[in-house]
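Quick one: the structure is below, and I'll ask about it shortly.
The complex appears here without one of its protein chains, the remainder shown in place.
Chain lettering (A and B) follows the sequence in which the chains are written, and residue indices restart at 1 in each chain.
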Amino acid sequence: MRSFILKRMATAIPTLLGMSMLGFFMVALTPGDPVEMELRRLGVIFTPDQVAALRQEYGLDQPIFKRYLDWLIRLLHLDMGQSIASGRSVIEEFKTHLPLTLTLAALSLALSILLSALFGITAALTRSKVLGSFVQLFSIFMVSIPSFWLALLLLFIFALSLEWISLLGSGAWYDLILPILTLSLGSAATMGRLMRDRILAVMSEDYIRLAIAKGLNPALILHRHIMKSILPPLVTNWAVTFGALLGGSVIVENIFNLPGLGQMALQAVFERDFAVLQAYLLFMGLIFFTSNFIADLLNYWLTPHFREQSSPQGAIE
Amino acid sequence: MKLLSLRATPLGLNTGIILIGCLLLVAFFGENLAPHDPNKMDLVRRLEGMSWTYPLGTDHLGRDVLSRLMSGTLLSLGAAVMTAVSILLIALPIGLISAMFGGWVNHLLMRITDIFLAFPMIIFSLVIIGFLGASLNSAIIGVALAWWPSLARLVHTLTTDALSKDFVLASRQCGIGPVKLVTRHILPQILPPLFVVMSLEMASILLVLSSLSFLGIGAQPPEAEWGAMLNEARPFFTERPGLLLAPGLLISLAVMGFNLLGEGIRHKLDNRSPFRW
């Protein structure tokens, strides 16, 4: 296990470095001189000499590779610059906004997994045509409805028609119910479809035929033989879904007026707050990367037969 | 009962084809068929409900919603198609080259795709839009840049499979040139499955582009892009929620059309069936 983790970490380093380069060069290569833009924003009248001086002060006259290294070192010290809009340090901004977004995405993931198992297993195993068709129809609707529209529909039902909640939110925990529902319904449908397809694919394998021939209980075949086979790809999918939910949080935070990272990033897009955007990209990338990493570890643990295949023992006969 | 099991039946495929067909018709002739000028404002008759003159009512500037939806079809679908084409233009060469050349070229290119894949897609698009400034063009570029890696991987896998076929090996041994190899043997093998995937991807691209427009960082008013129309209607949500109904429904139908089309074709290609107990 330990050697696997170490090996996996070693392969992660180039990717992480690549990610940081992407983040850095995205800012560095953005058209427009950052110093001039900053001065214009402040409304300062400036001369070319002043610009050059400032460039020197910020180290912008250095070769780009040197600048990348300096930036990387500052990054490792968690110095990610300042938000132009708020004047606070980017790290401060993250500390305020990150918990909400993470909670939102994690709870949505949990609910999606639950719902998708419900959809997927029902759709794959039911012999009732009515139920099967209903599940399929429901899932295709859910996959096709944009999440922002679903959110608006939910708001229409629960805030405008039933008046159970306030449109503006109340600041209490139950403000999260509708956002979580919005995020999970869509991803649960996608995941449920994947689960159904996987179950059906596994059910056409020879070893399922043997399990049936043995006279095993269907419940045992499902939870033991089928789940054992479909879980690894599902775990990988959960990590991918987590990334999508982090992205989706931008939309629901906007609609439900939640002060999360997504709202902060959207604000940064409008205000062209590059430092915040860069940090947002790297942070979300890192979280997503970590979730994939955890999924890999889980899969390593779930597939003992692949684990040992790397050390070729072969047949004993 | 058959009516209900939409997916993976000929019915599902046909529904998809009809939906897409109708949308294409509206996209090409919508401007001419629209009952009103989509941009003509009539501030006296703003936020009206359904009527014979304005079948879907009017928006906050008194513009006819139906006409705007119809004339916006070309823009909405066109943006998605543009994005899909851009994605293919990046993904196809990279996937092909890495699979054909192998070795360090393959290694390098796949590493680069890995790096792009390490970011959540929407977030990557969002940040790129942030750097380019909010507009429909930025949204297309942002989505394409975030999307190409997964397609490049797919092209890579498909090409590797295609290359391992015996008849391809045989013609390689006969000394066929790389260009001929690609046009004669590789592309005919990888394009059909790629188009199925692209149809499903079109659905997701439409969703993302309209989401970005809805957030106000894609198409900008007064463009009649569906997502942008929803964005414009948002302040009037409490006053006239019906205004948000039609564009959202239209997006859903278009997305569903592409989903059904892709699923239908995929099911036609693969029909392994499970055991029953």
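Here is the rule we use: a residue touches a chain if its C-beta (ideal position, glycine included) is under 8 Å from a C-beta of that chain, and two chains touch if they have at least 3 such contacts.
Here is the rule we go by: contacts and distances are computed from a predicted model.
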**Q.** Options "ABC transporter domain-containing protein", "NADH-quinone oxidoreductase subunit J", "succinate dehydrogenase" or "Sodium/proline symporter": UniProt name of the undisplayed chain
**A.** "ABC transporter domain-containing protein"
**Q.** Among A:Glu38, A:Asp175 or A:Glu205, residue touching the chain not depicted
**A.** A:Glu205
Q: Over the whole complex, note the residues of subunit A touching the chain we left out.
A: 204-207, 209-218, 220, 224-225, 228-229, 302-305, 308-309, 313-317
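Going forward, only the chains that are shown with their structure count from here on.
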Q. In whole angstrom, how far does the Cα centroid of subunit A sit from the Cα centroid of subunit B?
A. 21
Q) Where on subunit A does subunit B make contact in their complex? A) 14-15, 18-19, 22, 26-27, 30, 124, 127, 129-130, 132-134, 136-137, 140-141, 143-149, 152-153, 155-156, 160, 167, 199-201, 203-204, 208-209, 212, 218, 221, 243-244, 246-248, 250-251, 254, 265-266, 268-270, 272-274, 277-278, 280-281, 284-285, 288-289, 292
Q. What part of subunit B is in contact with subunit A in the complex they form?
A. 1, 4-8, 111-112, 114-116, 118-124, 126-131, 133-134, 203, 207, 210-211, 214-217, 227, 230, 237-238, 241, 244, 248, 251-253, 255-256, 259-260, 272-277
